[in-house]
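Heads up, this is only part of the complex; the chains shown haven't been moved.
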Amino acid sequence: MHGNEPLGIAVIGTGRMGADHVRRIDRVVSGARVAAVADPDAERAEAVAAGIDGCTVHTDPAAAIAAAGVDAVLVASPGPAHEAALLAAFERDLPVLCEKPLTPDAASALRVVEAERALGHRRVQVGFMRRYDAEYVRLKALLETGRLGRPLMLHHRHRNVASPPFFTTSMLITDSVSHEVDVTRWLLGHEITAVTVLTPAPSPGAPEGLRDPQFVVLETDGGALGDVEIFVNCGFGYQVQAEVVCERGTARIGDDHHLVTHADGRWGGPLTQDWTERFAQAYDDELRAWVDTTRRGEVGGPGAWDGYAAAAVCEAGVRALEKGGRVEVELAEKPALYR
Amino acid sequence: MHGNEPLGIAVIGTGRMGADHVRRIDRVVSGARVAAVADPDAERAEAVAAGIDGCTVHTDPAAAIAAAGVDAVLVASPGPAHEAALLAAFERDLPVLCEKPLTPDAASALRVVEAERALGHRRVQVGFMRRYDAEYVRLKALLETGRLGRPLMLHHRHRNVASPPFFTTSMLITDSVSHEVDVTRWLLGHEITAVTVLTPAPSPGAPEGLRDPQFVVLETDGGALGDVEIFVNCGFGYQVQAEVVCERGTARIGDDHHLVTHADGRWGGPLTQDWTERFAQAYDDELRAWVDTTRRGEVGGPGAWDGYAAAAVCEAGVRALEKGGRVEVELAEKPALYR
Amino acid sequence: MHGNEPLGIAVIGTGRMGADHVRRIDRVVSGARVAAVADPDAERAEAVAAGIDGCTVHTDPAAAIAAAGVDAVLVASPGPAHEAALLAAFERDLPVLCEKPLTPDAASALRVVEAERALGHRRVQVGFMRRYDAEYVRLKALLETGRLGRPLMLHHRHRNVASPPFFTTSMLITDSVSHEVDVTRWLLGHEITAVTVLTPAPSPGAPEGLRDPQFVVLETDGGALGDVEIFVNCGFGYQVQAEVVCERGTARIGDDHHLVTHADGRWGGPLTQDWTERFAQAYDDELRAWVDTTRRGEVGGPGAWDGYAAAAVCEAGVRALEKGGRVEVELAEKPALYR
């Protein structure tokens, strides 16, 4: 890639998320093009690539990554396929935007960290797109001014209307709370050292057998406490709220106040119903930022270490959920590359 | 009245408002008792007085005012009966709390002003109870700090769920907007000099023939502008909102944010449905303040001049409604007693 | 006491709280009078009683309770003196409004419960005045409609500008969180079965040595979870917020939205600064309700069992604070009198 040429991207995985990223690269974000797509389901890949000039279609991720005109890789395949795709990209020293989770468990995530360290420079950005959401960005900026003093506690609410059919009790931690894990680390600049998970009586609105809601307490090496209400079958809306309590004040995001009505004896507004609506802009901005930094030859945003740390915390969370009580998080030593 | 004796009050009129004041004096406010009641409907008066020790019942207001143990008078009869009751109280030099309007028109109100001036000291407090509402009190206090600078504009919203059957087009001005007239004078410390009334196409929700909503523009001798949306058949709730726009900031009251729910795809809260709910506390506080100041031999709150000025502005408003365009308000010279 | 006579009340303790109750009985609430006061500091008691007709002054609580014209007792002395005053009132079978805590520990509170049970009927109302706050009352009423489904979680925020000089780490539980303990039991109708207390690094704004803020997790016998952020040196305002998460929706109280300004680059409003401002109305309403029910020969509101249960939960909370981890609450069997 050089000059004003658009960045040629290989998109690995063309399911819901991959197809959406293809659309975003093709139609929304300037300066990039879809150069190749890969999916084991060739028909699905063909459909997604249809009408995109010069986009080749593959069933093997490595072939897509090696295709002509590929400058960078976007990994949107299922989590268990991430490690192989990341290593294939590393082999060609290509920058990667990898959807979360980096990999499904801490051990494999640590292997990716090691492989990137061996490469000698950062190549991976992990798709923790909340770091690109305008409200979280404002919150982070406010904390960095120091105006409110040191953060002491961080209260999160994370609610979905309904969980998909395949959702399990531990996925409330690994799939949902993993966002709060990353956001807590990012907002506070702390590592998480212990996790406790409490489960009230399940909501009758949740599928039989699912422990929903859950209440998670996170402790950090900076002495702060985080707590997360995760409730994936709340029925009424999609809500992501965060309140940071600092020594001299608090700051809250996630209110949904765009249109206020007075009617039928009530004031208020409609609630966002899902994450595609709530975070559409964050996904656009994440991709735009990644394309821009990549074209400048830089790497920014959350990296492989962040993907690994989230995986390690979630693993501790699942153990806490299963056995009860407080579980300490064990992290490998942080390589110099990520400091 | 002397020492710790409760203030003996004659209540003139035992309709909805009068009966409510009797209850308030008897059960809620300390330091006062109902000494006499008067109503042309003797049965109604008897029912209201039942069970109140030492309360005499009359059909003639003057007789109630002259009854033993009466230290003060509360006038809650229909507007056209106010003037006679006020003059009867003046005759005995008794303090009066007179429900709004002071009298139904500017000419009669001016006669009351003249009579009180002849008395040589203030005796009347008019029942503009919004001046005792906690939110208006906060707004007034903020304006008086001068922190926001000089008030330039004042936006009012005044909405009722539905108007009573006897409500007429001009009563939107004389019965409803009269509150905003008083509040504008009180908050700004200005007199109102001109009124314009605009009427959009009536709401299908209003009774046939009623011009509802209306939009009223008030000009003041301090160069400020007030505007009032009055909508007495809005269907959804009772709302009284005010926003003062000053040279360095604005201040707003009247949001109804006491209980916030998230359910059924919406956030928000219930709307207050009528004035008894919205202003219950203001009525209590008004009566408590009147009893306290009266026991101390003082007179406070809005006086006869305020009742007269409101009547004069509303008369101009009704003319503006009928003939269109801007109508100037003509006020008598303000007696020294009220300065 | 009979007929329309005001209720004669002996007020035990004339410190800040007692003096305020004397004022309330004398000046605000109708139907009651201060018949006697007692305080070891005779001078203070004399000052508080000055100007109240027929109020006798005592240094011995029992003497005040036995004084002529005493129909009921209000206990506002320091906690350790409550038990004796309650027993003295029981001896004369008088109704009592006892400021919180009922007594300082679970053992003594249980003795009061036993003594009342021996009496054979309820005599005690405990001063958990949040049950009379308009916002909590609305929240309770909403939960009782069942519209939101079963409560699953209850999030509390309780923040003070600054703690008084004598405040200790365990008083965050016994003095502050005790309110949330009662409110949780009342709102949910559950007993609390276990307590966990977590402490982040203390705020630099807190006095040296005070573990402030704390984060308390309550488990209930109905399978619900409560959590409390208690932060008594937050510096910015007095906040009491509660959010109930039910199976079909949430409901929140405690926003402070009475006056909204736009100025200096910011929108928003002033924060309440202390509990006397936030709960003034609740104290008035509590006392009015107690006087009314007592005059009717009834007993309502939170009783001795509620005082005992709060003491037992707080004791478990202090143990959890001291030793870490989760501590189960042990409650005596609930006497039939309180069912």
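Note that the chains take the letters A, B and C in the order they are written out, and that residue 1 is the start of every chain.
As a working rule, contacts are C-beta pairs under 8 Å (C-beta built on N, C-alpha and C of every residue); 3 or more make two chains touch, one makes a residue touch a chain.
Everything numeric in this text was worked out from a predicted model, so none of it was measured.
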Identical protein chains across the whole complex (3 displayed): 4
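Operating definition for what follows: only the chains that are shown with their structure count from here on.
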Type of chain A:chain C copy interface by residue overlap (half), same or different: same
Per Cα centroids, the chain farthest from chain A: B
Per-chain Cα centre nearest the global Cα centre, belonging to chain: C
Chain centre separation (chain A, chain B; CA means) in Å: 58
Computed distance of Cα centres, chain C from chain B, in Å: 37
Distance between the centres, which are taken as Cα means, of chain C and chain A, whole angstrom: 45
Residues of chain C touching at least two other chains: 248-250
Interfacial residue positions of chain C with respect to chain B in the complex: 3-4, 26-31, 53, 134-135, 138-139, 142, 147-148, 248-253, 255, 257-264, 281, 288
For the chain A and chain B complex, residues of the former touching the latter: 236-237, 239, 255-256, 260-271, 273
Complex contacts: residues of chain C adjacent to chain A: 149-150, 152-153, 155, 196, 198, 200-201, 203-205, 213, 215, 217, 219, 222-225, 227, 229, 231, 234-236, 245, 247-250, 325-326
